[in-house]
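Every protein chain of the complex appears in place save one, which is left out.
For clarity, chains are labelled A and B in written order, and residue numbers in each chain start from 1.
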Amino acid sequence: MTSSSSYRPGLWTENLQIKQGGKVILDGVNLRVSPGQVTAVVGPSGAGKSTLLRALAGEVRPSGGRVGIGPHELREIPIAKMARVRAVLPQDSSLNFPFKALDVVLMGRAPHNSGMERPEDIDIARRAMAYSRISHLEERDFATLSGGERQRVHFARALAQIWPNGTQTPMYLLLDEPTAHLDMAFAQALMGGAAHLTTNNIGVLGVFHDLNLAAQYADHVVVLRAGRLFTEGTPAEVFQPDKLRQAFGWDAITIQHPTTGRPVVLSAEGDKGDFESIISA
Amino acid sequence: MLAKGKIGTGGVSALRHPVYLNALAVVLLILIIVSLGAGAVKISPLEVLAVMSKAIGLSSADPEVVHSYVLMSIRLPRILFAILIGSSLAVAGACLQSVYRNPLADPALIGVSSGAAVGVALTLVMGSMLSGTAALQVFLGVWSIPIAGFIGGLAATMLVFRLATRNGRTDVATMLLAGIAVNAFCGALIGLMSYLADDAQLRDLTMWSLGSLSGANWTSVSTLAPFVIVGLIVLWRSAHALNVLLLGEAEAFHLGTDVNRLKRRIVITAALMVGAGVGSAGIIGFVGLVVPHLLRLFAGAEHRFVLPGSALLGALLMVGADLIARTLAAPAEIPIGVITALLGAPFFVWLLLRNRNKWRL
Partner (left out) sequence: MRSKLIVGLTIVGMVLGSMACERGGTNPAEQDASAAESAPAEEKKSQRIITLGGAITEIAFALGAGDEVVGVDLTSSYPAEVEELTRVGMFRSIGAEGILSLTPTVVLGVEGVGPDNAVSQVRAAGIDLQVFEDPRDFEGARQRIEKVAEVLGRKDQAESVIATMRTDYERAREIAASSSVQPRVLFLYARGANTLLVGGKNTSADSMIELAGGVNAVDFDGFKPLSPEGLIAAQPDVLLMAEKGVESLGVEELWKLNGLEQTPAGRERRLITIDDAKLLGLGPRFGSALVEVATQLHAADGSKDSVGER
């Protein structure tokens, strides 16, 4: 049972500590992914963002603290059950296998049908592909797709896994650098689609390198630095030059997007370090 | 299975599978019939028909006694034996290739074959030295060799598995290395036993390691059948999970698969089937390697096709190889391991050349 607050729906960590090979990757992290919201996790490289996502996905056990969904800790929940309310879009799926794209998406329905696909599963898979704007790839051999196309197939698979079933059960979508291989238009399509899911009581967590994408879509931003929570809040609160300098060691300015009103983060001047002195030394 | 009719427009791949499988089944049935009619003893097709129809009580004809014996007690059990061995090797190979995500995975890699060999060698060589084992052998009788093979194969597999598992996670790369180590150790043990063996035992051991179906009779078939049938059923039920496993272990976990439990189940079941088979028929290579590859070439990695397809094609291959082994040098018999190697090796090379740039697991 949650100790610090009464039961609220969400995918949460409490004082999370993760150690790997003796090294502390995350320490004392408190986080909540609420259904109906997009939560972004940002931070410099090595801050522990991916590890945090994996802990929330149940892949990594905490060495200290707790992680759970709703009233239960993850370790109490059977793997198969977790799969019905939580989908993950991994950063890198370099595996190559001769399946049709539709078959790959259909695998997303596995937690719900124990192996025998029903007509409704096919229907959902098709709709997930339409949602991801990849219906035209249905019959294509996955191994022949480009990196971006594969990413979108995986996205459709994750969608199919937590496709809204009308019961308003809170479900969660975890995205690890989801737009890495995508060009601008597709990146927007994917994030737009993910963000829209929140209207179906789905909580979305995204790990981002691209701060502007986070700023554009997140309701709540969490900044990690060296394994600890540095700051959190709305994009406007978090993306401030002094905080960005402290967290990233980066000189940035923020302006306001003319249409969305959301912060846009830009580099102040560029790195004007002592390059010349090194060359001519 | 994405059965036709139920899914309707569920993708071309779904519709293709029943056609291929039906074709394989038909070819297998034909090959069984041809194989029944062929051998050192000349029996006409009409006589084959007469004997078979008498056997199932359809006719009261009186075919020649020796021919009836050859068909029912020599050829038929041998063909069934070939089917059991062929299907178990091929399906075990297919599953291990998916678990290891390595197209070169073969039952031999997880230590099953050499472990089974140690079990059998111990029984053959030490059985007479240690009175306890000899008594056990007499007690178990004809079951003693397949069971020795199964126990040896299982023990070696468990050793490999334990070496590669830490904190409940089994690392596939370590498993491959552990397999190599265990294989080497078993090889040394067999070498030791070859040294201790007297000539008769040594010859038995050598003959056995070449692989032969000449030990087939109704008893050995019904001894092997339960191991194979149970194994095939368990592996078939893991087909969908194996599909998902191909996405990657993390992804499979996200989709609700207990990956470690799955791996353990596959490896132990493979050990069960193959260990018993190796104990009965010796070491027969290439079937587990070549058959699944061939199938994936035609219809992708969908396990609900590859597994039954492997069973059928593996059985087909063994029945065919046995046919050759029995008829090529008649009245002498060629050890079947030699045939599968002669057929399998060049075929494997062809597969490699064809697929250098194609998909990999």
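Note that contacts are C-beta pairs under 8 Å (C-beta built on N, C-alpha and C of every residue); 3 or more make two chains touch, one makes a residue touch a chain.
It should be emphasised that the depicted structure is a prediction, and the values quoted were computed from it without experimental measurement.
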Exercise. The complex has one chain that is not drawn here; which of the drawn chains does it touch?
Worked result: B
Problem set entry | Listed residues B:Val234, B:Ile268, B:Ala330 or B:Leu343, member touching the removed chain | B:Ala330
Seminar exercise, completed: Residue list for chain B contacting the dropped chain reads 1, 3, 18, 21-22, 24-25, 28-29, 39-42, 55-56, 65-66, 68-70, 72-77, 80, 83, 195, 198-200, 203-204, 207, 212, 214-218, 220-222, 225, 229, 236, 304, 308, 311-312, 326, 329-333, 335
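Assume only the chains that are shown with their structure count from here on.
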For this session: Note which residues of chain A are touching chain B in the complex, please.
Result: 57-59, 79-84, 86-88, 90, 93, 95-100, 102-104, 107-108, 110-111, 114-117, 119, 122, 138-139, 141, 143, 161
Exercise. Hey, which residues of chain B end up touching chain A in the complex?
Worked result: 1-2, 6-8, 10-13, 101, 239-241, 243-244, 246-248, 250-251, 253-258, 296, 300-302, 359-361
